[in-house]
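Removed: one protein chain of the complex. Kept in place: all other protein chains.
On to subunit A.
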Amino acid sequence: MSDNPTNAAVAEEDTARVEKEAARRAEPGGLGQLLRSGAGHNLGLVLALALLAVIGIATGGERFASVDNVMTILRLSAVIGVVSIGMTFVITGGGIDLSVGALVALSSIWCTTVATQTMANDIHWIIIVTTALLVGAGAGLINGLLIAYGGVVPFIATLAMMASARGLAEIISARKTQIVSVPGFTDAFSREILGISVLIWIFAIVAVIGWVLLNRTTFGRRTLAIGGNPEASRLAGINVRRHTVLLYVLVGVCCGIAAVMLISRTTTGSATHGQLYELDAIAAVVIGGTLLSGGRGNIIGTVFGVLIFMTLTNVFVLNNLSISAQAFTKGLIIIAAVLLQKRFSRQPGS
């Protein structure tokens, strides 16, 4: 460079220009930039929820805007909400889990079988909960091992688990609904703390733990890294396989928690529990701003995603609209949310 001053000067000038350009592009500003950021996306979800609330008040009035109704929405959101938090991790890490609904069913059947058959009446409710969590974790472990070490694509591995887990639940229960009448269990989960149902508290706690785990810990950082670029993560010294297994165990545990919540809400374990939870959870995660291809996750967005869908259901029910109309509108919302995201997250020049 030293022996050709003109070229050097030109190169210098270019470098300077390029840097200015890069700086300008990286500078925050404008609506698009805001919506691209996580906070901006969450703001959009709050607005959507507010819009739904306005529609609810306009059409349902008192029936919508009562404390009882809000509590109902939250209580109904809690079960699918816990599953969706788990799903957020798997999707952020570049995977997908289609078996969540089936795992909820299997966990619910397994632990109610333990409760009703083996130890009869004097079973402690903690055993029910532990069983549900272990079943969820175990099935998640199998998913994770198949995917990380068996090289099976997540879609296929969890699709197989979805079929097998529900089948197993039907076999164990002989397709009968199993009623739980363990006194301690009912007492523990149908209580209210500070006037709020225990189910809602569980959802809130899982969401807070999920947020901290994703945004403040090494586990969360590695999840983002693996979802964004698995090869680079491996070459940076991350144990990608082990981490992948942990992600599926995590979502399995969430399914176990959800099973317990569902049992307490319905007082039954059933092989038909959790139908289509996988689709509801994926929909909530995606409209929440988590990238389906991995590398970007938004727990708060997922929570809002769940609330939006449940509020929608509530508004439709209050107005005596059919389930079919709900499903139709849900589809529209998913598409609208994804199109908006695409519009504002386009990367220049790549």
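Heads up, the rule we're going with is that contacts are C-beta pairs under 8 Å (C-beta built on N, C-alpha and C of every residue); 3 or more make two chains touch, one makes a residue touch a chain; residues count from 1.
The criterion applied here is as follows: contacts and distances are computed from a predicted model.
The complex includes a chain that is not drawn, and of the options "histidine kinase", "Ribose transport system ATP-binding protein", "Branched-chain amino acid transporter AzlD" or "Phage shock protein PspC N-terminal domain-containing protein" the UniProt name matching it is "Ribose transport system ATP-binding protein". The chain not shown here is touched by just one of A:Ala48, A:Val135, A:Ala148 or A:Ala225, and that residue is A:Ala225. Not every partner is drawn; the one left out touches subunit A at residues 1-4, 7-8, 10-12, 14-15, 17-19, 21-23, 25-26, 216-219, 221-222, 224-225, 228-229, 231-239, 295-296, 347-350.
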